[in-house]
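Take a look at the structure below.
Only one protein chain is missing; all other protein chains are in place.
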Amino acid sequence: MKKKNQSPLLERSMGGLTSVIAALICIVVGLVLGLLFLLILDAQHAWKDGFVPIIQAGFRNVGNETLAKVGMNWMTVGQEIVEAAPLIMCGLSVAFAFKTGLFNIGAAGQYTLGAFGGMYSAIILHLPWWACLLVATLFGALWGAIPGLFKAFLNINEVITSIMFNWIGLYAVNTIIYGRGSGAMFNLKKAETYAIKEVSPQSVIPSKIFGWDMFQTFKYGSISIAIFLAILVAIVILIVLNKTTFGYELKACGSNAQAAKYAGINEKRSIVLSMVIAGALAGFGAGLYYLAGGAQWNPQDSTVLPSAGFDGISVALLASLNPIGCIFSGLFISHLSTGGAQMTQVYFPGEIADVVSGIIIYLCAFSSLFKGKVMGWLKGGKKAKEGQAQ
Amino acid sequence: MTLLIKYTLIYGIVLMLVALGACFSEHSGIINIAMEGIMVIGGVFGLLVLVMLPAGTSSFMKVLISICTAAAAGVVYSALLAFASINLKADQTIGGTALNLLATALALVLVKRYNNTMSGGTGTQSPKLSFVNSDFIFNIGPITVNVFLFVGLALLVIAIVVLYRTRFGMRLMACGEHPQAADSVGINVYRMRWCGVLISGFLGGIGGLAYIVPAVQVWNFESGVTGMGFLAIAVMIFGQWKPGRIFLAAMFFAVFKALANIYDSTFLTALNLTKEVYNMMPFIASMIILAFTSKNSRAPKAEGVPYDKGQR
Partner (left out) sequence: MTLADYVIEMLNITKEFPGIKANDDITLQLKRGEIHALLGENGAGKSTLMSVLFGLYQPEKGCIKKNGQVVEIKNPNDANALNIGMVHQHFKLVECFSVLDNIILGVEPNKLGFLQKKEAREKVLRLSEQYGLKVDLDALVEDISVGMQQRTEILKMLYRDNEILIFDEPTAVLTPQEIDELMQIMKNLAAEGKSILFISHKLAEIMAVADRCTVLRKGKYIGTVETKNTTVEELSAMMVGRQVNFKVDKAPAQPGEVVLDVQHVTVPSKLHKNNAVKDVSFQVRRGEIVCLAGIEGNGQTQFIHALTGLDAMSAGTITLCGKDISKAPIRQRSKDGMSHIPEDRHKHGLVLDFTLEQNMVLQRYWQPQFQKGGFIKFDAVREYSDRLIEQYDVRSGQGSVTVARSMSGGNQQKAIVAREIDKDPELLIAVQPTRGLDVGAIEYIHQQIVAVRDAGKAVLLVSLELDEVMNLSDRILVMYEGEIVGQFDPKTVTVEELGLYMAGAKRMEL
């Protein structure tokens, strides 16, 4: 009897373990295929100038003594951390929408709007950093609400709407920022937005936390407490999804909208709210990145959507939609793209990292297939052990 | 005005080709959101072959070989979607999204690699590919047309005949509407779905090349194909999954798209709108139209649902 009570718990922890193993399989296969690709491109340099830098990524210079002397050996690790924060947030955005049965491919657009909101309130309004973050979040939420409304009230697939509004958002933001070269946020000399650090220092997210100045450790310009804010949000999302009636309603709508309606849950409201929150998360992520002080927006580069929104899909899938998992997968994807830049560019373009992460999402799309196998293997192994014990 | 016609024809044929591709895939039951990526792959391979062909190659051969390459590349790339979504029963939207992201990354790697090699391995990192498009273009009276207009119209007729007059088309649509019914009368659902997706790769690959080649002489692959693949999906929905209507819908959307290219040379300059606003227009138009047409959608009933022989 006691054993019977334990087994579900065991099952659940085994489910978690299965997800981790499945993610690792995706990563390993993705990396192996990436290596194969490197070998095809240039076999001679594939290992030393290609694969090794990708794996080492930001940590490549940690052991470099020359850099260590000036305290710069952790700099690229700092870069990884800075870039991980928006990725974690976009991952949470995609994962949250997924839990409610929606595929938020619009994180890129919500991120774009969030970036605009954050930069506007910093460069023009000179608001303090937390207020700028809030504005970024609101802008993202607004852009997330649109596909939600289309889905709830017109029953138009959120995927197609999100994609359309990605482009609409991008063109709109670019047109406003650029303003034919005379936009108030546009620094004509550098062909990008004004640096927030220079025009509104109070809008930059601080780098000190509990007396620890992260900048002293990493020496990376835009290092900030953003990463901790992202982790905090991940924990909040976990609690909302698993412990509250609100999360229960959203998940009910996600698994079976008809049954949720039958149960008296307002499923239209749930769809809209879930997209609003997903948008807010992406917008918050954009705030974390652009308010860290290191990045500016180039409105003339008008046909490229920010990649963080799409990488968020990899982050979410790799994490099996678990909010805490998103922290780790976000760090990993950031590690990977930093690694792309660490390759010897004479031989290999940095986009190879994107190829690898593309392969990883492709594998994630059918990871449930080998999740079943892994689960069976885990159980089989467990049974065999029990058999031995007896 | 002739410019407007020129660009409308260019974009209209592209949207039509790609929407027809998506249409074949969806009629077989597979949502192909990877059209954007397939276009990029078709475009990049077609162009690379075009620029690498020896100088003495005749115009006809250049056109033929590059189009065939684009189509073949599209077919091969779409096979990745078919394999994941048909054989492995992956989520079609996620699989398609992965292929979209992968396509842009692959194209960039290839183009940068090519530019680097051409410049003697000095590490040039240009994502732009220059080419000569004169072989594809000729004038009929005052209007400049390109070879894809004829290719596209021929393929449109073929698509209509195949879908409505042949055994293949009937079986394909049965698989997208009710795969269990198709299976019960001995139709191999997996094979039909493979065919549907590969056809979408064929048309999407040509569409990618048709988008890039006629309008410009240099292409920046960082922007992929700027959302044309997604617009084509909207065109397909607007066209109610019917080739004839898709053609009309494509031309309609193409006018908006063309405006972005020519607004500054027409009376529209008086409106004082930026290029971005015109770029936005087809997307906004598609959303408005979808909002009005969504209620009576005739989407294939079984699309998006992996077919599992075990589940009946």
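First chain written, first letter: the chains are A and B, and each begins at residue 1.
Keep in mind that, in the parts below, contacts are C-beta pairs under 8 Å (C-beta built on N, C-alpha and C of every residue); 3 or more make two chains touch, one makes a residue touch a chain.
What you see is a predicted model; the values in this text were computed from it and never measured.
Taking the complete complex into account, A:Y248 is the one of A:F59, A:F228 or A:Y248 that touches the chain left out.
One of B:M39, B:V63 or B:A182 touches the chain omitted from the figure, and that residue is B:A182.
For the chain missing from the display, the contacting residue among A:N61, A:N187 or A:N256 is A:N256, taking the whole complex into account.
The chain not displayed touches subunit B at residues 165-168, 170-171, 173-174, 177-178, 180-187, 298, 301, 312. Listed by residue number, the positions of subunit A touching the unshown chain are 4, 7-8, 11, 243-246, 248, 251-252, 255-256, 258-266.
The rule is simple: only the chains that are shown with their structure count from here on.
Averaged C-alpha coordinates put the centre of subunit A at 29 Å from the centre of subunit B. Subunit A contributes residues 37, 41, 103, 105, 150, 154-156, 159-161, 163-168, 171-172, 174-175, 178, 180, 302-304, 310, 313, 317, 345-346, 348-349, 351-352, 354-355, 357-359, 361-362, 364-366, 369 to its touches with subunit B in the complex.
Residues 33, 80, 84, 88-91, 93-95, 97-99, 101-106, 108-109, 112-113, 116, 121-123, 125, 220, 222-223, 226-227, 230, 233-234, 237, 274-277, 279-280, 283-284, 286-287, 290-291, 294-295 of subunit B touch subunit A in their complex.
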